[in-house]
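Got a structure here, written out as C-alpha coordinates. Questions coming.
Left out: one protein chain. Kept in place: all the others.
Now for subunit A:
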Amino acid sequence: MNLPVIIKFVIDLLAVLLLALGIKGLSKVKSARDANRLAAFAMSLSVVGLLSYYLGTSGIAIQSWIWIIIGSILGSLFGAILAKKVPMTSMPETVALFNGCGGMSSLLVALGVAIFPISGGQENFDFFKSLINEVSISVSIFVGAITFTGSIVAMAKLQGWLSTPGWTQSKVRHFVNIVFAVASLIAFFDLINGNTSSIWLLVIVSSLLGIGVTLPIGGADMPVVISLLNSYSGIAAAAAGFVVDSQLLIVAGAMVGAAGLILTQVMCKGMNRSLVSVLFGGSLSAQSTATSGSGEYTNITSCSVEECALTLEAANKVIIVPGYGLAVAQAQHTLREVTKKLEQNGIEVVYAIHPVAGRMPGHMNVLLAEADVPYEQLKEMDVVNPDFPATDVVLVLGANDVVNPQAKNDSSSPLYGMPVLDVQEARTVFVIKRGMSAGYSGIKNDLFDLPNTSMVFGDAKKVLNDLIGELKDLGVGEK
(Lines give C-alpha, C1' and ligand atoms only; values in the text may rest on other atoms or scores of the structure.)
Protein backbone atom coordinates (compact mmCIF):
# COMPACT_ATOMS: atom_id res chain seq x y z
CA MET A 1 0.00 0.00 0.00
CA ASN A 2 1.32 3.38 -0.94
CA LEU A 3 0.64 6.67 0.76
CA PRO A 4 -2.35 7.95 -1.30
CA VAL A 5 -4.16 4.66 -0.74
CA ILE A 6 -3.57 4.83 3.01
CA ILE A 7 -4.67 8.46 3.19
CA LYS A 8 -7.85 7.75 1.25
CA PHE A 9 -8.56 4.75 3.46
CA VAL A 10 -8.23 6.83 6.63
CA ILE A 11 -10.32 9.68 5.23
CA ASP A 12 -13.05 7.29 4.05
CA LEU A 13 -13.16 5.64 7.44
CA LEU A 14 -13.40 9.01 9.15
CA ALA A 15 -16.14 10.13 6.75
CA VAL A 16 -18.23 7.02 7.43
CA LEU A 17 -17.82 7.53 11.17
CA LEU A 18 -18.84 11.18 10.95
CA LEU A 19 -21.82 10.39 8.70
CA ALA A 20 -23.03 7.78 11.19
CA LEU A 21 -22.56 10.23 14.06
CA GLY A 22 -24.39 12.84 11.98
CA ILE A 23 -27.44 10.63 11.43
CA LYS A 24 -27.36 9.65 15.08
CA GLY A 25 -27.17 13.29 16.17
CA LEU A 26 -30.09 14.21 13.93
CA SER A 27 -32.26 12.12 16.22
CA LYS A 28 -32.03 14.59 19.11
CA VAL A 29 -33.39 18.11 19.04
CA LYS A 30 -30.39 19.55 20.86
CA SER A 31 -27.71 18.06 18.67
CA ALA A 32 -29.60 17.98 15.38
CA ARG A 33 -28.28 21.17 13.87
CA ASP A 34 -24.65 20.41 14.65
CA ALA A 35 -25.16 16.87 13.45
CA ASN A 36 -26.42 18.10 10.10
CA ARG A 37 -23.33 20.25 9.74
CA LEU A 38 -21.16 17.34 10.80
CA ALA A 39 -22.68 15.22 8.03
CA ALA A 40 -22.12 18.05 5.54
CA PHE A 41 -18.51 18.27 6.69
CA ALA A 42 -18.11 14.51 6.30
CA MET A 43 -19.38 14.76 2.73
CA SER A 44 -16.87 17.50 1.87
CA LEU A 45 -14.16 15.45 3.54
CA SER A 46 -15.00 12.47 1.34
CA VAL A 47 -14.62 14.64 -1.78
CA VAL A 48 -11.23 15.86 -0.58
CA GLY A 49 -10.24 12.25 0.11
CA LEU A 50 -11.22 11.10 -3.36
CA LEU A 51 -9.59 13.99 -5.20
CA SER A 52 -6.35 13.75 -3.21
CA TYR A 53 -6.24 10.03 -3.94
CA TYR A 54 -6.43 10.64 -7.69
CA LEU A 55 -3.95 13.51 -7.46
CA GLY A 56 -1.52 11.19 -5.68
CA THR A 57 -1.96 8.28 -8.08
CA SER A 58 -3.11 8.80 -11.66
CA GLY A 59 -3.34 12.58 -11.51
CA ILE A 60 -6.33 14.59 -12.69
CA ALA A 61 -6.31 16.04 -16.19
CA ILE A 62 -7.02 19.75 -16.70
CA GLN A 63 -10.01 18.81 -18.82
CA SER A 64 -11.45 16.79 -15.93
CA TRP A 65 -10.95 19.72 -13.57
CA ILE A 66 -12.91 21.97 -15.90
CA TRP A 67 -15.89 19.64 -16.01
CA ILE A 68 -15.70 19.04 -12.27
CA ILE A 69 -15.81 22.77 -11.62
CA ILE A 70 -18.66 23.40 -14.07
CA GLY A 71 -20.79 20.60 -12.60
CA SER A 72 -20.17 21.46 -8.98
CA ILE A 73 -20.71 25.20 -9.32
CA LEU A 74 -24.00 24.86 -11.21
CA GLY A 75 -25.35 22.08 -8.97
CA SER A 76 -24.39 23.77 -5.70
CA LEU A 77 -25.62 27.15 -6.80
CA PHE A 78 -29.09 25.99 -7.83
CA GLY A 79 -29.33 23.78 -4.75
CA ALA A 80 -28.40 26.60 -2.40
CA ILE A 81 -30.73 29.10 -4.05
CA LEU A 82 -33.71 26.76 -3.96
CA ALA A 83 -32.98 25.79 -0.34
CA LYS A 84 -32.91 29.43 0.74
CA LYS A 85 -35.98 30.54 -1.20
CA VAL A 86 -38.48 27.74 -0.79
CA PRO A 87 -41.27 28.34 1.77
CA MET A 88 -41.43 25.97 4.72
CA THR A 89 -44.88 24.73 3.73
CA SER A 90 -43.51 23.24 0.52
CA MET A 91 -40.90 21.20 2.33
CA PRO A 92 -42.25 17.80 1.20
CA GLU A 93 -42.08 18.65 -2.49
CA THR A 94 -38.64 20.21 -2.08
CA VAL A 95 -37.30 17.06 -0.48
CA ALA A 96 -38.88 15.12 -3.35
CA LEU A 97 -37.13 17.28 -5.93
CA PHE A 98 -33.71 16.97 -4.28
CA ASN A 99 -34.26 13.28 -3.91
CA GLY A 100 -35.16 12.82 -7.56
CA CYS A 101 -31.94 14.56 -8.57
CA GLY A 102 -29.90 12.21 -6.37
CA GLY A 103 -31.52 9.30 -8.21
CA MET A 104 -30.80 10.94 -11.57
CA SER A 105 -27.15 11.27 -10.60
CA SER A 106 -26.83 7.55 -9.86
CA LEU A 107 -28.59 6.74 -13.11
CA LEU A 108 -26.21 8.91 -15.12
CA VAL A 109 -23.12 7.39 -13.51
CA ALA A 110 -24.29 3.88 -14.35
CA LEU A 111 -25.25 4.95 -17.85
CA GLY A 112 -21.85 6.56 -18.41
CA VAL A 113 -19.98 3.48 -17.24
CA ALA A 114 -22.21 1.24 -19.34
CA ILE A 115 -21.75 3.17 -22.57
CA PHE A 116 -18.09 4.02 -22.09
CA PRO A 117 -16.46 1.34 -19.93
CA ILE A 118 -13.92 3.03 -17.67
CA SER A 119 -10.39 2.16 -18.65
CA GLY A 120 -8.92 1.63 -15.24
CA GLY A 121 -7.77 -1.91 -15.70
CA GLN A 122 -6.33 -2.69 -12.26
CA GLU A 123 -8.44 -5.82 -12.11
CA ASN A 124 -8.13 -8.57 -14.66
CA PHE A 125 -11.26 -9.22 -16.63
CA ASP A 126 -13.14 -12.23 -15.43
CA PHE A 127 -16.65 -13.40 -16.00
CA PHE A 128 -17.82 -13.12 -12.38
CA LYS A 129 -16.51 -9.59 -12.04
CA SER A 130 -18.18 -8.41 -15.24
CA LEU A 131 -21.46 -10.06 -14.27
CA ILE A 132 -21.45 -8.15 -10.98
CA ASN A 133 -20.64 -5.02 -12.88
CA GLU A 134 -23.58 -5.47 -15.23
CA VAL A 135 -25.96 -6.31 -12.41
CA SER A 136 -24.94 -3.27 -10.39
CA ILE A 137 -25.19 -1.03 -13.45
CA SER A 138 -28.70 -2.34 -14.14
CA VAL A 139 -29.81 -1.95 -10.53
CA SER A 140 -28.39 1.55 -10.41
CA ILE A 141 -30.23 2.54 -13.59
CA PHE A 142 -33.47 0.82 -12.60
CA VAL A 143 -33.66 2.27 -9.08
CA GLY A 144 -32.22 5.61 -10.14
CA ALA A 145 -34.81 6.07 -12.89
CA ILE A 146 -37.73 5.08 -10.64
CA THR A 147 -36.45 7.48 -7.97
CA PHE A 148 -36.15 10.30 -10.47
CA THR A 149 -39.48 10.06 -12.28
CA GLY A 150 -41.32 8.99 -9.11
CA SER A 151 -39.98 11.97 -7.16
CA ILE A 152 -40.78 14.41 -9.94
CA VAL A 153 -44.35 13.11 -10.19
CA ALA A 154 -44.69 13.29 -6.39
CA MET A 155 -43.43 16.86 -6.43
CA ALA A 156 -45.74 17.86 -9.28
CA LYS A 157 -48.74 16.35 -7.52
CA LEU A 158 -47.97 18.06 -4.21
CA GLN A 159 -47.51 21.36 -6.04
CA GLY A 160 -50.84 20.84 -7.73
CA TRP A 161 -49.28 20.78 -11.20
CA LEU A 162 -50.56 17.28 -11.79
CA SER A 163 -53.89 15.79 -10.80
CA THR A 164 -54.75 12.14 -10.52
CA PRO A 165 -55.98 10.97 -13.92
CA GLY A 166 -59.13 8.87 -13.80
CA TRP A 167 -57.74 5.81 -15.51
CA THR A 168 -55.10 5.46 -12.82
CA GLN A 169 -57.86 4.67 -10.32
CA SER A 170 -59.09 1.71 -12.33
CA LYS A 171 -57.58 -1.73 -12.55
CA VAL A 172 -55.90 -0.75 -15.82
CA ARG A 173 -52.99 0.76 -13.93
CA HIS A 174 -51.95 -2.59 -12.45
CA PHE A 175 -51.85 -4.07 -15.93
CA VAL A 176 -49.83 -1.13 -17.27
CA ASN A 177 -47.35 -1.27 -14.41
CA ILE A 178 -46.94 -5.03 -14.73
CA VAL A 179 -46.11 -4.51 -18.41
CA PHE A 180 -43.47 -1.93 -17.46
CA ALA A 181 -42.06 -4.17 -14.73
CA VAL A 182 -41.83 -7.18 -17.03
CA ALA A 183 -40.25 -5.06 -19.74
CA SER A 184 -37.60 -3.83 -17.30
CA LEU A 185 -36.90 -7.42 -16.31
CA ILE A 186 -36.46 -8.40 -19.96
CA ALA A 187 -34.15 -5.44 -20.56
CA PHE A 188 -32.22 -6.38 -17.43
CA PHE A 189 -31.55 -9.96 -18.58
CA ASP A 190 -30.83 -8.84 -22.11
CA LEU A 191 -28.24 -6.47 -20.72
CA ILE A 192 -26.56 -9.17 -18.67
CA ASN A 193 -26.48 -11.33 -21.80
CA GLY A 194 -24.26 -8.68 -23.30
CA ASN A 195 -26.75 -6.77 -25.40
CA THR A 196 -25.65 -3.26 -24.42
CA SER A 197 -28.26 -1.45 -26.49
CA SER A 198 -31.08 -2.74 -24.26
CA ILE A 199 -29.78 -0.31 -21.64
CA TRP A 200 -31.93 2.35 -23.30
CA LEU A 201 -34.97 0.13 -23.02
CA LEU A 202 -34.17 -0.26 -19.31
CA VAL A 203 -33.89 3.50 -18.87
CA ILE A 204 -37.20 4.13 -20.60
CA VAL A 205 -39.33 1.42 -19.01
CA SER A 206 -38.03 1.99 -15.49
CA SER A 207 -38.73 5.71 -15.88
CA LEU A 208 -42.26 4.87 -17.01
CA LEU A 209 -42.62 2.47 -14.09
CA GLY A 210 -41.68 5.26 -11.69
CA ILE A 211 -44.42 7.44 -13.17
CA GLY A 212 -46.98 4.64 -13.36
CA VAL A 213 -46.52 3.67 -9.73
CA THR A 214 -46.58 7.20 -8.30
CA LEU A 215 -49.33 8.75 -10.41
CA PRO A 216 -52.30 6.87 -8.88
CA ILE A 217 -51.29 7.68 -5.30
CA GLY A 218 -53.40 10.29 -3.54
CA GLY A 219 -52.06 13.46 -1.95
CA ALA A 220 -52.47 12.17 1.59
CA ASP A 221 -50.17 9.24 0.94
CA MET A 222 -47.56 11.26 -0.93
CA PRO A 223 -45.24 11.78 2.09
CA VAL A 224 -45.02 8.03 2.50
CA VAL A 225 -44.05 7.73 -1.14
CA ILE A 226 -41.43 10.46 -0.83
CA SER A 227 -39.94 8.73 2.17
CA LEU A 228 -39.87 5.46 0.26
CA LEU A 229 -38.27 7.15 -2.75
CA ASN A 230 -35.73 8.66 -0.36
CA SER A 231 -34.87 5.14 0.65
CA TYR A 232 -34.59 4.17 -3.04
CA SER A 233 -32.13 6.96 -3.75
CA GLY A 234 -29.94 5.47 -1.02
CA ILE A 235 -30.18 2.08 -2.69
CA ALA A 236 -29.34 3.67 -6.04
CA ALA A 237 -26.27 5.28 -4.46
CA ALA A 238 -25.20 1.95 -2.98
CA ALA A 239 -25.61 0.31 -6.40
CA ALA A 240 -23.51 3.08 -7.94
CA GLY A 241 -20.96 2.26 -5.23
CA PHE A 242 -20.72 -1.27 -6.64
CA VAL A 243 -20.33 0.19 -10.13
CA VAL A 244 -17.33 2.35 -9.24
CA ASP A 245 -16.02 0.08 -6.48
CA SER A 246 -16.44 2.49 -3.58
CA GLN A 247 -17.08 1.23 -0.07
CA LEU A 248 -17.90 4.69 1.18
CA LEU A 249 -20.73 4.99 -1.35
CA ILE A 250 -22.06 1.58 -0.41
CA VAL A 251 -22.07 2.31 3.33
CA ALA A 252 -23.64 5.76 3.01
CA GLY A 253 -26.19 4.54 0.46
CA ALA A 254 -27.12 1.55 2.61
CA MET A 255 -27.54 3.75 5.69
CA VAL A 256 -29.87 6.11 3.86
CA GLY A 257 -31.75 3.20 2.30
CA ALA A 258 -32.35 1.57 5.68
CA ALA A 259 -33.20 4.86 7.35
CA GLY A 260 -35.75 5.70 4.66
CA LEU A 261 -37.45 2.35 5.12
CA ILE A 262 -37.81 2.85 8.88
CA LEU A 263 -39.21 6.32 8.40
CA THR A 264 -41.66 5.04 5.79
CA GLN A 265 -42.84 2.42 8.26
CA VAL A 266 -43.35 5.04 10.97
CA MET A 267 -45.42 7.21 8.62
CA CYS A 268 -47.60 4.29 7.55
CA LYS A 269 -48.29 3.44 11.19
CA GLY A 270 -49.30 7.00 11.96
CA MET A 271 -51.82 6.99 9.12
CA ASN A 272 -53.06 3.48 9.74
CA ARG A 273 -52.08 2.45 6.23
CA SER A 274 -49.97 -0.46 5.17
CA LEU A 275 -47.23 0.17 2.68
CA VAL A 276 -48.91 -2.28 0.31
CA SER A 277 -52.20 -0.38 0.36
CA VAL A 278 -50.40 2.91 -0.17
CA LEU A 279 -48.54 1.58 -3.19
CA PHE A 280 -51.25 -0.49 -4.81
CA GLY A 281 -54.50 0.71 -3.29
CA GLY A 282 -54.84 3.93 -5.22
CA SER A 283 -56.22 7.06 -3.65
CA LEU A 284 -57.97 6.46 -0.32
CA SER A 285 -60.94 8.69 -1.11
CA ALA A 286 -61.69 6.65 -4.21
CA GLN A 287 -61.96 3.50 -2.10
CA SER A 288 -64.05 4.98 0.62
CA THR A 289 -66.76 6.81 -1.31
CA ALA A 290 -68.69 3.57 -1.44
CA THR A 291 -68.60 2.95 2.29
CA SER A 292 -69.17 6.49 3.52
CA GLY A 293 -72.14 7.26 1.28
CA SER A 294 -74.46 7.16 4.27
CA GLY A 295 -72.49 9.92 5.93
CA GLU A 296 -74.86 12.86 6.19
CA TYR A 297 -74.35 15.39 8.93
CA THR A 298 -77.43 15.74 11.13
CA ASN A 299 -76.44 17.90 14.06
CA ILE A 300 -74.08 20.65 13.01
CA THR A 301 -73.76 23.61 15.35
CA SER A 302 -72.15 26.62 13.84
CA CYS A 303 -71.09 29.60 15.89
CA SER A 304 -69.60 33.04 15.48
CA VAL A 305 -66.07 34.15 16.19
CA GLU A 306 -67.43 36.26 19.03
CA GLU A 307 -68.89 33.24 20.85
CA CYS A 308 -65.63 31.44 20.34
CA ALA A 309 -63.71 34.34 21.86
CA LEU A 310 -66.05 34.46 24.87
CA THR A 311 -65.57 30.75 25.56
CA LEU A 312 -61.81 31.06 25.19
CA GLU A 313 -61.70 33.96 27.62
CA ALA A 314 -63.40 31.86 30.29
CA ALA A 315 -61.16 28.85 29.81
CA ASN A 316 -58.33 27.66 32.00
CA LYS A 317 -56.81 25.16 29.66
CA VAL A 318 -56.82 25.31 25.86
CA ILE A 319 -55.44 22.73 23.46
CA ILE A 320 -54.75 23.65 19.86
CA VAL A 321 -54.89 20.94 17.20
CA PRO A 322 -53.13 22.25 14.09
CA GLY A 323 -53.34 20.52 10.72
CA TYR A 324 -52.13 21.05 7.22
CA GLY A 325 -54.98 23.46 6.48
CA LEU A 326 -53.38 25.83 8.96
CA ALA A 327 -50.13 25.75 7.06
CA VAL A 328 -51.87 26.19 3.72
CA ALA A 329 -53.56 29.32 5.05
CA GLN A 330 -50.12 30.45 6.32
CA ALA A 331 -51.90 31.11 9.60
CA GLN A 332 -49.34 29.75 12.06
CA HIS A 333 -48.08 33.24 12.89
CA THR A 334 -51.60 34.56 13.45
CA LEU A 335 -52.29 31.54 15.62
CA ARG A 336 -49.25 32.39 17.70
CA GLU A 337 -50.68 35.90 18.24
CA VAL A 338 -53.91 34.39 19.55
CA THR A 339 -52.15 32.02 21.92
CA LYS A 340 -49.89 34.79 23.18
CA LYS A 341 -52.94 36.76 24.23
CA LEU A 342 -54.44 33.74 25.95
CA GLU A 343 -51.20 33.03 27.78
CA GLN A 344 -50.96 36.61 28.98
CA ASN A 345 -54.35 36.06 30.56
CA GLY A 346 -53.02 33.08 32.49
CA ILE A 347 -54.65 30.48 30.27
CA GLU A 348 -52.63 27.32 29.76
CA VAL A 349 -52.08 26.66 26.05
CA VAL A 350 -50.74 23.44 24.59
CA TYR A 351 -50.43 22.28 20.99
CA ALA A 352 -51.41 18.69 20.29
CA ILE A 353 -49.31 17.30 17.47
CA HIS A 354 -50.57 14.21 15.74
CA PRO A 355 -47.74 12.03 14.37
CA VAL A 356 -48.76 12.85 10.80
CA ALA A 357 -49.94 16.42 11.33
CA GLY A 358 -48.90 18.55 8.41
CA ARG A 359 -47.83 16.46 5.50
CA MET A 360 -44.91 14.59 6.97
CA PRO A 361 -44.10 13.54 10.51
CA GLY A 362 -42.54 16.53 12.15
CA HIS A 363 -43.60 18.95 9.43
CA MET A 364 -46.06 20.70 11.76
CA ASN A 365 -43.38 21.07 14.41
CA VAL A 366 -41.20 22.84 11.89
CA LEU A 367 -44.02 25.14 10.83
CA LEU A 368 -44.90 26.05 14.41
CA ALA A 369 -41.26 26.51 15.32
CA GLU A 370 -41.09 28.97 12.42
CA ALA A 371 -43.84 30.95 14.19
CA ASP A 372 -41.83 30.98 17.44
CA VAL A 373 -44.02 28.57 19.35
CA PRO A 374 -41.98 27.36 22.34
CA TYR A 375 -40.87 23.79 21.84
CA GLU A 376 -42.19 22.76 25.29
CA GLN A 377 -45.76 23.61 24.28
CA LEU A 378 -45.77 21.02 21.50
CA LYS A 379 -47.12 17.77 22.92
CA GLU A 380 -47.18 14.47 21.13
CA MET A 381 -50.40 12.54 20.81
CA ASP A 382 -49.73 9.92 23.50
CA VAL A 383 -48.74 12.59 26.00
CA VAL A 384 -51.66 14.90 25.34
CA ASN A 385 -54.52 12.41 24.96
CA PRO A 386 -55.07 11.87 28.74
CA ASP A 387 -55.30 15.67 29.13
CA PHE A 388 -58.41 16.20 26.99
CA PRO A 389 -61.03 15.43 29.70
CA ALA A 390 -59.52 18.19 31.85
CA THR A 391 -59.47 20.66 28.97
CA ASP A 392 -61.97 23.48 28.58
CA VAL A 393 -61.55 24.37 24.94
CA VAL A 394 -60.03 22.59 21.98
CA LEU A 395 -59.37 24.56 18.80
CA VAL A 396 -59.13 22.37 15.73
CA LEU A 397 -57.44 24.27 12.92
CA GLY A 398 -57.26 22.65 9.52
CA ALA A 399 -57.06 19.15 10.96
CA ASN A 400 -59.75 16.62 10.14
CA ASP A 401 -59.06 12.90 9.93
CA VAL A 402 -56.71 12.96 12.92
CA VAL A 403 -59.58 14.06 15.20
CA ASN A 404 -62.24 11.72 13.81
CA PRO A 405 -63.75 9.59 16.59
CA GLN A 406 -64.77 7.00 13.96
CA ALA A 407 -61.24 5.69 14.16
CA LYS A 408 -62.04 4.52 17.70
CA ASN A 409 -65.77 3.76 17.59
CA ASP A 410 -66.73 2.54 14.15
CA SER A 411 -65.14 -0.72 13.11
CA SER A 412 -66.63 -0.42 9.61
CA SER A 413 -64.84 2.87 8.98
CA PRO A 414 -61.75 2.83 6.76
CA LEU A 415 -60.12 4.96 9.44
CA TYR A 416 -60.77 2.37 12.16
CA GLY A 417 -57.66 1.70 14.18
CA MET A 418 -55.83 4.85 13.19
CA PRO A 419 -54.43 6.60 16.25
CA VAL A 420 -56.38 9.85 16.76
CA LEU A 421 -56.51 12.76 19.17
CA ASP A 422 -59.43 12.35 21.60
CA VAL A 423 -60.61 15.94 21.27
CA GLN A 424 -64.27 15.02 21.87
CA GLU A 425 -63.39 14.40 25.53
CA ALA A 426 -62.90 18.11 26.08
CA ARG A 427 -65.72 20.35 27.34
CA THR A 428 -65.97 22.41 24.14
CA VAL A 429 -64.50 21.83 20.73
CA PHE A 430 -64.27 24.55 18.08
CA VAL A 431 -63.53 23.40 14.56
CA ILE A 432 -62.32 26.20 12.34
CA LYS A 433 -62.96 25.14 8.78
CA ARG A 434 -63.79 26.58 5.40
CA GLY A 435 -66.82 24.38 4.80
CA MET A 436 -68.12 20.91 5.40
CA SER A 437 -65.76 19.20 2.97
CA ALA A 438 -64.13 15.98 4.08
CA GLY A 439 -60.48 15.50 4.95
CA TYR A 440 -57.85 13.72 2.88
CA SER A 441 -59.53 10.41 3.47
CA GLY A 442 -62.83 11.72 2.11
CA ILE A 443 -64.61 10.32 5.14
CA LYS A 444 -67.31 11.98 7.19
CA ASN A 445 -66.08 13.26 10.53
CA ASP A 446 -68.39 12.22 13.40
CA LEU A 447 -66.80 14.85 15.61
CA PHE A 448 -68.68 17.62 13.79
CA ASP A 449 -72.03 16.09 14.83
CA LEU A 450 -71.26 15.93 18.53
CA PRO A 451 -73.17 18.32 20.83
CA ASN A 452 -70.01 19.80 22.33
CA THR A 453 -68.58 20.64 18.90
CA SER A 454 -69.15 23.99 17.23
CA MET A 455 -68.07 24.86 13.74
CA VAL A 456 -66.56 28.24 13.01
CA PHE A 457 -66.69 28.57 9.24
CA GLY A 458 -64.09 30.57 7.39
CA ASP A 459 -60.51 30.71 6.25
CA ALA A 460 -58.23 29.85 9.17
CA LYS A 461 -56.19 33.02 8.89
CA LYS A 462 -59.21 35.29 8.66
CA VAL A 463 -60.97 33.61 11.56
CA LEU A 464 -57.86 33.88 13.70
CA ASN A 465 -57.46 37.55 12.81
CA ASP A 466 -61.09 38.18 13.77
CA LEU A 467 -60.47 36.23 16.95
CA ILE A 468 -57.58 38.52 17.84
CA GLY A 469 -59.91 41.49 17.39
CA GLU A 470 -62.61 39.95 19.55
CA LEU A 471 -60.14 39.04 22.27
CA LYS A 472 -58.83 42.58 22.20
CA ASP A 473 -62.37 43.91 22.69
CA LEU A 474 -62.74 41.59 25.64
CA GLY A 475 -59.53 42.96 27.09
CA VAL A 476 -57.76 39.62 26.94
CA GLY A 477 -54.01 39.84 26.96
CA GLU A 478 -53.81 43.49 27.85
CA LYS A 479 -52.32 44.44 31.10
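Note that in this section a residue touches a chain if its C-beta (ideal position, glycine included) is under 8 Å from a C-beta of that chain, and two chains touch if they have at least 3 such contacts; residues count from 1.
FYI, contacts and distances are computed from a predicted model.
Visitor: Which one, "Planctomycete cytochrome C", "Lipid II isoglutaminyl synthase (glutamine-hydrolyzing) subunit MurT", "proton-translocating NAD(P)(+) transhydrogenase" or "Riboflavin transport system permease protein RibX", is the UniProt name for the chain you do not see?
Guide: Matching the unshown chain against "Planctomycete cytochrome C", "Lipid II isoglutaminyl synthase (glutamine-hydrolyzing) subunit MurT", "proton-translocating NAD(P)(+) transhydrogenase" or "Riboflavin transport system permease protein RibX" yields "proton-translocating NAD(P)(+) transhydrogenase".
Visitor: Using the touch definition up top, pick the residue from A:Ser105, A:Thr214 or A:Asn400 that touches the left-out chain.
Guide: Hidden-chain contact among the options goes to A:Ser105.
Visitor: From the list A:Ser72, A:Ser274 or A:Gln344, which touches the chain that is not on show?
Guide: A:Ser72
Visitor: Hey, which of A:Arg33, A:His174 or A:Lys472 is the one touching the hidden chain?
Guide: Selected residue, touching the omitted chain: A:Arg33.
Visitor: With the missing chain put back, which residues of subunit A would touch it? List them for me.
Guide: 19-20, 22-24, 26-29, 32-33, 35-37, 39-40, 43, 46-47, 50-51, 54, 58, 60-61, 63-64, 67-68, 70-72, 74-76, 78-80, 82-84, 86, 88, 91-92, 94-95, 98-99, 101-102, 104-106, 108-109, 111-113, 115-116, 118-120, 128-129, 132, 226-227, 230, 233-234, 236-238, 240-263, 266-267, 270, 353, 355, 358, 360-363, 365-366, 369-370, 372, 374-375, 378, 380
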